[in-house]
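The structure follows.
Excluded from the complex is one protein chain; the other protein chains are retained at their positions.
Up next, subunit A:
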Amino acid sequence: MWFAGNKGSLYFRKGSSTMGLLVHKALSQLMRTHVLLSFALVMRLLLVGFGIYQDRTMTVKYTDIDYHVFTDASRYVTQGESPYNRSTYRYTPLLAWILTPNIYLTFVFGKLLFVACDVLTGLLIQRLLLLRGLSAESSCLYSALWLLNPLPAGVSSRGNAESLLAALVLGTLLCLERRWLFSGAVLYGLAVHMKIYPVTYALPIALYLQTREQGAGTPGGKRSWTLWGFVRRVLNRDLLMFAFISGGLFCGLTLVFYHIYGWDFLHETYLYHLTRRDIRHNFSPYFYMLYLTAEREWSLVLGLASFLPQVSLLLLSSLAFHTDLSLCCFLNTAIFVTFNKVCTSQYFLWYLCLLPLVIPHLTLSLKKGVGVLALWFAAQALWLAPAYYLEFEGQDTFVLIWLAGLLFLIINTYIMVTIISHYRRIAIPNRPKTD
């Protein structure tokens, strides 16, 4: 049986049977980076192939509905029209542009791109873990939590674009850890352009850069608590460069697409997500409240008030954990998703891709770790059951869905509390200098 030791090392319980040794040898081989990546890629390509077969032969389709939305939007682009002619296309035009080979070359181009980004995400996780002081074997083991995980493999091979974001976010983190600030800023600017949620990393990144500039914790480091000292620390060269490049890229892309597609672009890509009030059932604890109050005069106030728990926690978490950027980004994403007014299952991938960076530093026993994971799945199952009866059987299960949503919030809170309180802080070795 496999388990992770306190230092993130991998052990094999000595059963000394031949079968055990063979399994050990096979898994040791698998835990080599290139073998693991190849295995993960082949697994995903097989799923893409199976998807083509299922789509052709079965009533229930494998391909995600969003993939058809992307492809339709790309088709409009190839015809010289706006991708927003496709209703429910609420992404950057860049995605529709990137996916034009779906029209010109092959329908599966986008899936192959998402699968490649998915595997790249696993590689980035492994590289980040190495930088965080894990051994080669352990970093492979923990990146396998992503690479061999059927959830992200299924999502990317079905044609969902979340892996693009995962690769951009992890690429940003890796560049920041390596002090490749220019590349990090470009990736971060792109990430925020593609989806809004990475904007919650802006404050931790800013604080991280100013902390690093001053060489925190060094014996000779002088602390200056004057206003001038604070301003000097915050407005350091690294931060200004990072902000200028990432902000410039974000604003530049926004201006270009606004010029081409006008108000539709701003509304569908950004404003819709900010003002979104989806009254249909979803994982958010706020769903039933927003449905019942949708036409009340004070619903707007209630909607704005529901931002408060989210914003206050994001602020506190950023201030508290910015020195460990991976942990901070994981927590900020989990907080953002858990307390959001709309939450669907694809949002879970936003923080799941950061989880392998956090797990090696947890002092949880394997039993408790598995227990927490089981709790998370159980909470989803408890929500899915009444949601199914509402949607497909027409039964009035609104109250049950609402209660299950609240329970999911409580369980997510419990998991975040468990992670924070069992997190063993690490000293990242050999921090390189800025590029």
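Throughout what follows, contacts are C-beta pairs under 8 Å (C-beta built on N, C-alpha and C of every residue); 3 or more make two chains touch, one makes a residue touch a chain; residues count from 1.
Just so we're on the same page, contacts and distances are computed from a predicted model.
From the names "Phosphatidylinositol-glycan biosynthesis class X protein", "Cysteine desulfurase", "Eukaryotic translation initiation factor 4E type 2" or "E3 ubiquitin-protein ligase RNF25", which one matches the UniProt record for the unseen chain?
Missing chain, per its UniProt entry: "Phosphatidylinositol-glycan biosynthesis class X protein".
Quick one: which of A:Pro101, A:Gly133, A:Pro309 or A:Gly369 touches the chain that's been left out?
Of the candidates A:Pro101, A:Gly133, A:Pro309 or A:Gly369, A:Pro309 is in touch with the missing chain.
Sort through A:Arg32, A:Arg280 or A:Lys368 and give me the one touching the missing partner chain.
Only one of A:Arg32, A:Arg280 or A:Lys368 touches the chain omitted from view, namely A:Arg280.
Please output the residues of subunit A touching the missing chain, sorted low to high.
The missing chain touches subunit A at positions 68-69, 72, 85-88, 207, 210-211, 214, 216-217, 221, 223-225, 229-230, 233, 278-280, 285-286, 288-289, 291-296, 302, 305-306, 309, 312-313, 316-317, 319-321, 323-324, 331, 335, 339, 390-399, 402, 406, 409-410, 413, 416-417, 420-421, 423, 425.
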